[in-house]
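Sharing a structure with you now.
Omission of a single protein chain aside, the complex is shown with its protein chains in their original locations.
Here is subunit A:
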Amino acid sequence: GKWKNKERVLIFSSRGISFRTRHLMQDLRTLMPHSKADTKMDRKDQLFVINEVCEMKNCNKCIFFEAKKKQDLYMWLSNTPQGPSAKFLVQNVHTLAELKMTGNCLRGSRPLLSFDPIFDQEPHYALLKELFIQIFSTPQYHPKSQPFVDHVFTFTITDERIWFRNYQIIEEDASLVEIGPRFVLNLIKIFQGSFGGPTLYENPHYQSPNMHRRLLRLSVAAKFREKQQVKEVQKIKKKGTKVLVEEDPTEVVFETPAEEKPVEIQLVKPESKPIVKDKKKLRKIQRKKQKKLFRTEG
């Protein structure tokens, strides 16, 4: 058949990403045959430069990974010319290469997309669902794609986050094995334009990682301060209130100072006493025996 649905996704990242993110990017590129790779973007440039890059590469969708502080990973999903874009915080990344992911699929086979019913209940989730579908589904009859459908992507909403999993379909009766990768997306904002524009939606449950770390540190500090305060209170309690006693004039009446003796300085060492052994003194054992007898008599 003819390839009609011309979707192309540009997958690239900024500088300063960790090995895990790099592997995740590569995994997404292998799983999505309708993707294109690009070099790392310099962080100096503004985000709307990405739109130009996409246009140059003739892509109409984009997945952009941004790493901050070498710790936090943000992911932008966007429809490049004018459509909406969304920024997520990515957590719990596991890549294809992990040995616990035992499944395998054809390279470039088309995925089945499975969504949680919650996606239909909220307008922002509905928008996200549309975005996911357009980005992640491989167009039919794409030259690099395989005609079989042998794996399924699941997007589930739990704990205010979107969980992504990839399973291989082994049997027709829906026995599945996980292929990987897997990650968790925490929605931050949805913008009307691509990498900019007015904010359509802001996630109230989102807490930036900096804030999270700050709260942790504050809680630790608060605990420490509390301990110190408790200690101080205890100290004050222990000291107690001092009662001032008036000086009694009759106390010193009977005190007579002693006579002053002349200061004697010894110049000669005194004679050492000779050690005299008391022969009358019985040995220890005999002393004990005597004691015993004495006790039994008395």
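Everything that follows uses one rule, which is that a residue touches a chain if its C-beta (ideal position, glycine included) is under 8 Å from a C-beta of that chain, and two chains touch if they have at least 3 such contacts; residues count from 1.
Convention: contacts and distances are computed from a predicted model.
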Open item on the list: According to UniProt, what is the chain that's been left out of this complex called? Choose from "IBH1-like N-terminal domain-containing protein", "Fibrillarin", "EBP2 protein" or "Guanine nucleotide-binding protein subunit beta-5".
Closed with: "EBP2 protein"
Task: Candidate in contact with the missing chain, chosen from A:S18, A:N58, A:Q71 or A:T158 - done: A:T158
- [ ] Among A:F12, A:F88 or A:F115, choose the residue that contacts the chain missing from this document, as touch is defined above.
- [x] A:F115
- [ ] May I ask which residue of A:S18, A:N58, A:T102 or A:Q229 touches the chain that does not appear here?
- [x] A:T102
Task: Interface residues of subunit A (partner: the chain not displayed) - done: 5, 30-31, 79, 83-84, 96-97, 99, 101-102, 104-108, 110-117, 119-120, 123-124, 126-127, 129-131, 133-134, 137, 139-140, 146-150, 152, 154, 156, 158-159, 163, 165, 167, 169, 172, 174, 176, 179, 190, 192, 198, 200-201
